[in-house]
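First the structure, in the form of structure tokens, and then the observations on it.
Some chains have been omitted; the remaining ones sit where they do in the full complex.
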Amino acid sequence: MAIVVFPGSNCEQDVLQAFACLGVRAEYVWHHATDLGGFDVVVLPGGFSYGDYLRTGAIAAFSPVMEAVRRFAAAGGLVIGICNGFQILCEAGLLPGALRWNAGLKFICRPVTVRVETTDSPFTSAAVAGQALEIPINHFQGNYHCSPALLDQLDAEDRIAFRYADNPNGSVSDIAGVLSAGRNVLGMMPHPERAVDPAVGGTDGRVVLDSMLTSLWSLRAGVR
Amino acid sequence: MELVRFAVAVDVMPKDGISDPQGQTIERALPSLGFADVHDVRVGKRIELAVEAPDAETAEAIVRAACVRFLANPVIEEFQVHVLERAGGPA
Amino acid sequence: MSEAPATVVSLHRQLGLTDDEYARIEEILGRKPNHAELAMYSVMWSEHCSYKSSKIYLRTLPSEGPQVLIGPGEGAGIVEVDGVAVALRIESHNHPSFIEPVQGAETGIGGIVRDILSMGARPIALLDPLRFGPLPVEDTVEPATAERNRFLVEGVVTGISTYGNCIGVPTVGGEVVFDPCYSGNPLVNVMCIGVAPVERIMLARAHGPGNVVLLLGSKTGRDGIGGVSVLASSAFEEGSETKRPSVQVGDPFTEKLLIEACLELIERGVVVGIQDLGGAGICCATSESAANAGTGMRIHLENVPRRERGMEPFEILTSESQERMLVIVTPEDEEEALATCRRWGLGASVIGQVTASGRLEVFEDGVCVADVPAASLGDGPVYYRPVERPHEAPPVPDTDVAPPEDLRRAVLALAGDPSLCSKRWVWEQYDHQVMLGTVTGPGADAAVLRLPGARKRIAVTADANGRWCAADPYLGTCHAVAEAARNLSVVGAEPIAVTNCLNFGNPERADVMWAFSESVRGLGDACTALGTPVTGGNVSFYNETAGRSIDPTPVVGMVGVVADAGPPGTGFRGAGHLIVLLGETLPELAGSEFLRIVHRRQGGLPSLDLAREAALGRVVRGAIARSLLSSAHDCSEGGLALALTESCLAGGLGAAVTPEDGLPVHVWLFSETAGRVLASVEPHRLPALRALAAAEGVPVSFLGTVGGDALRIGSEADIPVAVLRDVYDNALPAAMRHA
């Protein structure tokens, strides 16, 4: 499992720690890396890559590692972008749409309730359809935007992974997370790694991490 | 007095001598994208708006006043106002 | 020397040096200083950098204790917790934040974080005690002023959010208080906590002549030449805008790289000494680290990367450009250090060498532009400023206060007051969770944090009460210490160390100096009584505008250690639990929020018994350690009324309480007697609690029972929890919403 570190990332340790909670070892990969061979999962963690300057994720999207992520995803590898990672995936064109300033023009750090909209993905397979999860958000630019045509397409292809129960940021159609066409790339604004420990933030985020691990094992066992 | 609608653009830039970390970071990123010949990047805001006024001079004066009070931060920013055109008919 | 020194005689006054100070500089140098040298002395000997007015008082503070590894005098104090070094420090950024609130707050966070970093510690938490003038909701304030205050609140909160969130350090606590005395001079204090393995603590020591001096981080510009130091060393005057140095802009991205690169350098073992660049920039960092090690330094200015063309030597030396650190390495490690910085994309340059000369020698293109004894810059003047107790008699304590016309309305008025209401609007804009260490975040009595590398947790809080200090600076400061300790005790933490930020007016005024001296005396006495050594702090003078001084506002930052059991929390937890008060309510409404909000009167303050306060702390912590309490909440500003409100809201449960015999209901409900904690217990645990309290002589009184969906106060008031919540939660967002 690889956690990509960009200059300005700040949730990489949290992701590492969260997976460690589940007994999974992850390692950091530097943004200069050009090869992701040998990894099963790539995580683009939250933070402020390049200070969010210009646009969130815009500069990081051109890091050498993103070419490798593109190849990794094209080969079917699991890629999850959390918060800033989601923003980077959009800027890099690995996910459609864009993330804009929250409608309230304020940074928001608080737990929100999201609904699992599809269980047909390696990131949500352990959930029950419609399950409500309480997971913290922590962003200024989480307002998901896409064209009406694209929204229809995402809906038709069942690629909306999560919706907010009570839209905090103005996202189109309450979208909190979207899947790639191949369903192996997920971007989500809420931070599942902040909800794996009952002492800090509850455990609802485990559903996402557990799903990924389960999918991986079945992938490895060739049961797909 | 008949009011006309003017389109106005305001360019708000960081003052000279005030550091612009955003511009510097973009500048550092450009060479690796193949844009080695770009320098001195500064990032500011552009605000476009419509204002109703009897004439272009008044339109400009109104927007300048809004800049001083509100649209720009005189401590760290400087601004320029451009009255672009009569936008559409009377308001 | 390159420069003719003839023209500088009157320059020293322009730079804020007195004639005596100038004479002393001549004596030190044995000649007239040149412009660059004079500029260096003027910043280093400014009030902000030299503590020339406060030094004699600060020396008296208790600073020793078994946990204290490093006391005052370094970038931050350090205490040992469970084998881990915990660094703590607080700083003010009041003046810059008044001029430009966003950038002022941003650079304030940047500065305190680098102070922690300069100890070799990773910053793990921030707190932001803030004070502003009233918001537009209060009809007592002129609309334009109120609007400006709101602009400042908005800007400061944005600045802290922008910077703290970006560097990935959680902001876990703070204060927001509104009072007319801060309208012309808001207080933006910022506190940072850091951790390091004990053996990796670093100091600002330029040991080893021949070692290499590296400057890391941003390029140096003309921003803030003499900035913070000059700004913070004189009062505001109308129309002085043009004299202000250009505003410094925060670059949190570079700060983040600086944090990671410096910590990696330390981990690699290549750092001989490290020092942050704050007030007085290169001049301060080089002279201090050389003086601390008894060495000297030779600096080559042409190697300092600059953002602007044509900078003079004095500008490069005293520029306060942000996001820079000074690191001393051996020549053998130079390449490794530079490579590490390159890897992080962080600027790094060799700007000089450590020497054995004891002098700070500065060259530009081979020409010597300054040459002074390194230690003399930090060894500034010491002033025994005149001290005089103000003539007006201290306000008479007001115990005979009429009851409110409507008790329910009074309770809601307190719950909806901007100073007392929920600060969620502020802290929801801060990332308070990153690092996964925040067990209890903002909104509680104290934040509780996991300590990386240790089993124990720590708790942190910051407290002050300017109005009480205005009434009696000695007692008011004692109260701040007592309240901080209480806030830690209710989350189960034993207080172990204090840092402080003393915000005062003009030290050249005898009444201000009197208040300062009394405040420091109170700080010392209270910290001694409660066993919390003072490990450092910061003094901010000249907090006045147009001759109007702020209330004396000593902010106390305190750290405690949480033994084992999880903290019980503020909120009531179960219907049928018994509500008790630990401590005694005295009939004293002087200085109370009730008096201020309902009767619009100020003056006076409650009494304080430090020995009882210490006993209360032991009882509460003991009860928490034995899991006797279901909830615990500090009872202070707003008295029982606000404590009950908050415990109901945090638990989502109502409560029915019966006023105490012998006290008028409003006195009982709104008195702010110190040394009290509101708790709830399961009925079968009450005897054990009583026994524990009796052993310490702390009274336990039964107030009522948890349950229902309203706060019932005898037969006098019955307020639905939903109504309380609406008022308490929405007061600040409503006040901040634009018209």
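A, B and C are the chain letters, set down in written order, and residue numbers restart from 1 in every chain.
The criterion applied here is as follows: contacts are C-beta pairs under 8 Å (C-beta built on N, C-alpha and C of every residue); 3 or more make two chains touch, one makes a residue touch a chain.
Owing to the predicted nature of the structure, the values given are computational and were not obtained by experimental measurement.
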Handout entry: Formula of the whole complex, where the shown chains each stand for all their copies
Key = A x1, B x2, C x1
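Convention: only the chains that are shown with their structure count from here on.
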Exercise for the section: Please work out which of A-C and B-C is bridged by more C-beta pairs in contact, and write that pair. Expected result: A-C
Problem - Inter-chain centre distance, chain B versus chain C - centres from mean C-alpha coordinates, in Å - result: 38
Practice task
Can you tell me which residues of chain A touch two or more of the remaining chains?
Solution key: 50-51, 53
Fill in the blank from the handout: For chain C, residue numbers touching 2 or more other chains are 251, 253-254, 345
Problem - Touching residues on chain A, where the partner in the complex is chain B - result: 50-51, 53-54, 59, 62
Fill in the blank from the handout: Listed in rising order, chain C residues that touch chain B in their complex are 99-100, 103, 218, 221-223, 246-251, 253-254, 307-308, 321-322, 345
Practice task
Quick one: which bits of chain B touch chain A in the complex? Just the residue numbers, please.
Solution key: 21-22, 25-26, 29, 32-33, 43
